[in-house]
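Input: one structure, supplied below.
One protein chain is absent from this view; the other protein chains keep their places.
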Amino acid sequence: MEQKKYRIGILGATGYTGAEILRLMARHPLFELAFASSERLAGQPLTAEFPKLTGLPVGETRFIGLQDALSVPVDGIFSCLPHATAAEQLLPFVDKGEAVIVDLSADFRLDSAELYEKWYCKHPRPELLAKSVYGLCELYRDQVKGCRLIGNPGCYPTSILLPLLPLLRAGRLVEPRGIIADSKSGTSGAGKKATETTHFINVHDDFSAYKVADCHRHLSEIGEQLSKAAGTEASILFTPHLLPVARGILSTIYADLKPGAGEAEIRTCLKAQYDGEPFVTLLDEGFPKLGWVRMTNRCVFGLKVAAGKLVVVSVIDNLTKGASGQAMQNMNIALGVEETLGLL
Amino acid sequence: MEQKKYRIGILGATGYTGAEILRLMARHPLFELAFASSERLAGQPLTAEFPKLTGLPVGETRFIGLQDALSVPVDGIFSCLPHATAAEQLLPFVDKGEAVIVDLSADFRLDSAELYEKWYCKHPRPELLAKSVYGLCELYRDQVKGCRLIGNPGCYPTSILLPLLPLLRAGRLVEPRGIIADSKSGTSGAGKKATETTHFINVHDDFSAYKVADCHRHLSEIGEQLSKAAGTEASILFTPHLLPVARGILSTIYADLKPGAGEAEIRTCLKAQYDGEPFVTLLDEGFPKLGWVRMTNRCVFGLKVAAGKLVVVSVIDNLTKGASGQAMQNMNIALGVEETLGLL
Amino acid sequence: MEQKKYRIGILGATGYTGAEILRLMARHPLFELAFASSERLAGQPLTAEFPKLTGLPVGETRFIGLQDALSVPVDGIFSCLPHATAAEQLLPFVDKGEAVIVDLSADFRLDSAELYEKWYCKHPRPELLAKSVYGLCELYRDQVKGCRLIGNPGCYPTSILLPLLPLLRAGRLVEPRGIIADSKSGTSGAGKKATETTHFINVHDDFSAYKVADCHRHLSEIGEQLSKAAGTEASILFTPHLLPVARGILSTIYADLKPGAGEAEIRTCLKAQYDGEPFVTLLDEGFPKLGWVRMTNRCVFGLKVAAGKLVVVSVIDNLTKGASGQAMQNMNIALGVEETLGLL
Partner (left out) sequence: MEQKKYRIGILGATGYTGAEILRLMARHPLFELAFASSERLAGQPLTAEFPKLTGLPVGETRFIGLQDALSVPVDGIFSCLPHATAAEQLLPFVDKGEAVIVDLSADFRLDSAELYEKWYCKHPRPELLAKSVYGLCELYRDQVKGCRLIGNPGCYPTSILLPLLPLLRAGRLVEPRGIIADSKSGTSGAGKKATETTHFINVHDDFSAYKVADCHRHLSEIGEQLSKAAGTEASILFTPHLLPVARGILSTIYADLKPGAGEAEIRTCLKAQYDGEPFVTLLDEGFPKLGWVRMTNRCVFGLKVAAGKLVVVSVIDNLTKGASGQAMQNMNIALGVEETLGLL
């Protein structure tokens, strides 16, 4: 007896996260592509946007417009639309209520509509924020199960929150104030649009910090999650940097220890959380390289205590665990299939 | 007694070749910057376009508009304007007749106005083509001396013509038909404008051919020069490729030997041409790497005969010997100062 | 009913091709790892060589020594041992006769023992050359079926022979003499051992030709195959170059057309050969980028006729279609399972 196949649609399938969803779909034994939407390219084959698919059967699939997508019956939808746009164009799909929706934009990540408005814009349907779940899989798995609207975490937040949230939840291990996250991201994080910033000559053989301290939108999400875990207002200084690599984030995280806490308790806490998790690994010793997790759905981190501070080095692939891979993991959980399908 | 300083202007100083001229000017003991023009940035300091100059005195120099530039007295002008534009906006400066003009666009490289029209557009003042000199310094030095309008060679042509022209002039060494130039260029050759083609993700860790065979504008210039040197219609198949490096061109060139010709005669011919030249080196053995000539005004090449063919591997920095360095060399020659000033 | 699983061993599993076999094995539904051998690391887990496997179940698998490997029952063996070594250490496995052996070294690629001795060393068991098949899958599929000893093609040869062999077999299309292959390879082709040549600073942002014309061992294999296809002595000038990228080969190939031949006939010939092939694609227009085939088992090429010559631009991933992927494809064919398993 053949197993039920789930029909999956992708909204806004022309960017890097859309391409990564397509790559992962190809390996997923239970998901089949119901549609890939693009207003700009409706009617054209995927090869029009992804020439590397030339000669492959999937390359012949044609983009459809958003309106047409609405009438395609689906079990799940990945929304790769830009934030704000996402919320608005997604609403008809949300209202239709048929499918599990995993939104890769920032529109359903926050609990607070004010916070959203401060960092992005006025939220088109703030009441949905209460219904949506923050899809950091390993830490919100129970809430994701059965949920119909999942805000898929940002890439930087995923690399920072996976190591920190269990420690803050534990209460007695690290100070929730004065945390520093010095993060370095590959250039795919800046999106597919050609800009001065992503011009080869400006990135290659170069390196820079950007949106230093208090400037990056992901702060809203990181701060809300840290505070929620700590049960008190947390504070974090976040400095993103642009690496001359294609994919991947490495975050070096510094936190002050609470009095009496040490490396052993920290390891015990994190092992209790992550032992047995297929996608999160705490190293017993040493630190991971960015390349270890390229094109995987893994988050790997190492840690050390020195001079009264905890240092964590954490790596993910920004397009996989930091976006489309975690989205797939969320979809698997929400639809009730084996969580690792398409991701190993 | 202090030596006379020459006042030098740069038209269109905002692109990569303009920046390279500025870099070389800073080392030139006899040239001083009279103006740097930009319509878009007139009135703003150089740092507005080149933030890396922040904190340096030269960074405070202000761009001026083209009209204002016309009234600044100068001894020499480097024109870094785009082709066609160049010819048109340069005309008032040419007509003024005051300065030696080295034009880095394609507008004064060709002898033939028809050829120019075929590959670019209608030439605005075709009669000037006869007055201008093709500034491939080592091979046209006598014509450049005292000339007032110099068409500075293209980057690919420089890497290809320096090894080939002496052999074709010699007549009996290589066949002028069926030549192949398989050239690979760093991304700065594609200019400063951010495009899909030059997006970091599309270049980094990647490689591709473009404008394969009969498509690249530099063919007009290469073909005209080869034919002139051979005294008969030459033919060349030219395949440019885009390297994930910032600067530099490596051309691998294949030519059929004429009957009776061998490696020894070829070496003798090229040594006779280039021995003593400060910027052109034929290796006695082996082949150069691209990095050898980075940020230098050198062309280095190695050669070998095998299977009845000559193979040459030639490297230049596309922005220096392939553009602004050779332009400076031309200016030195035309103004009658020591040819290597600013370039060693 | 569960399908039969095939037990597969890997000899010399510590290099790049071994790692790539492991990556592909993980996706293959019918192959299971019987052993991974390494004399140096016998007894240690795979993580000792591949730290990125830390935290993954496969990382705990232990290397075994060659002697122990001999007693493990297997259906298939991938040999990733270096050439010459390979032939010698493989002999006991060949003599045992139990498994299909795909050898990734050069030891079973040639028909001629003299040619092998000229480019490598004295062959330890020349009579096996006649029994082994050259595993260029799409062109030797029938011979690979049921064969027990397969010489897996080299990376450069794969990128060059797939487009050329059908044309030479056809006889009337391209001249078998005077062919030029200007190939550019990523640095993984130089192996895992740290050398001056592969030092980051010597490769990054750089580019060079090496073993120019008549010097690279792959010439033996290319020449033998071209001549066999042409039915006459072919000649080729082969210039490999080292790209500052991790993986991939792009070969730009030039051949003289036979009188009367044109682009249309050439396309017809190649389409007849490759239409329907899952891993080889001739583009209807344009040329592929190296990145299109990264980490895939595909060979994609485009072509054009100009100035009496055929120009082909062909790309493969040197570690996949150029090594371990093609090896897997050969193993699939030889064992009689679906040819694309593990490779899509």
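Residue numbering begins at 1 within each chain, and the chains themselves are lettered A, B and C in the order written.
Quick note on the criterion: a residue touches a chain if its C-beta (ideal position, glycine included) is under 8 Å from a C-beta of that chain, and two chains touch if they have at least 3 such contacts.
Quick caveat, the model's predicted, so the values are computed rather than measured.
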- So which of A:Ala130, A:Ala264 or A:Ala307 would be touching the chain we can't see? A:Ala307
- Of C:Val203, C:Ala255 or C:Val313, which residue touches the hidden chain? C:Val203
- Item | Contact residue for the chain not shown (choose from A:Leu129, A:Ala194, A:Ala246 or A:Met328) | A:Ala246
- subunit B residues that touch the omitted chain in the full complex: 26-27, 51-52, 54-55, 204-205, 281, 283, 286, 288-289, 291-293, 295, 298, 300, 344
- Hey, which subunit C residues sit against the chain that's not shown? 16, 187-188, 192, 194-196, 198-205, 244-246
- Message: Take the complete complex as the reference. Which residues in subunit A touch the chain that isn't displayed?
- Response: 178, 180, 182, 184, 202, 205-210, 212-214, 235-237, 239, 241, 243-246, 248, 250, 252, 254, 287-291, 302, 304, 306-309, 311, 313
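Operating definition for what follows: only the chains that are shown with their structure count from here on.
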- Item | Chain with minimal offset from the mean of all protein Cα atoms | C
- Message: For the identical-sequence pair subunit A and subunit C, what's the CA-based rotation angle in degrees, nearest 5?
- Response: 180
- Message: What's the distance between the Cα centroids of subunit B and subunit C, rounded to whole Å?
- Response: 41
- When the centre of a chain is set as the mean of its C-alpha atoms, what distance in Å lies between subunit A and subunit B? 47
- subunit A: positions in contact with at least two other chains: 204-205
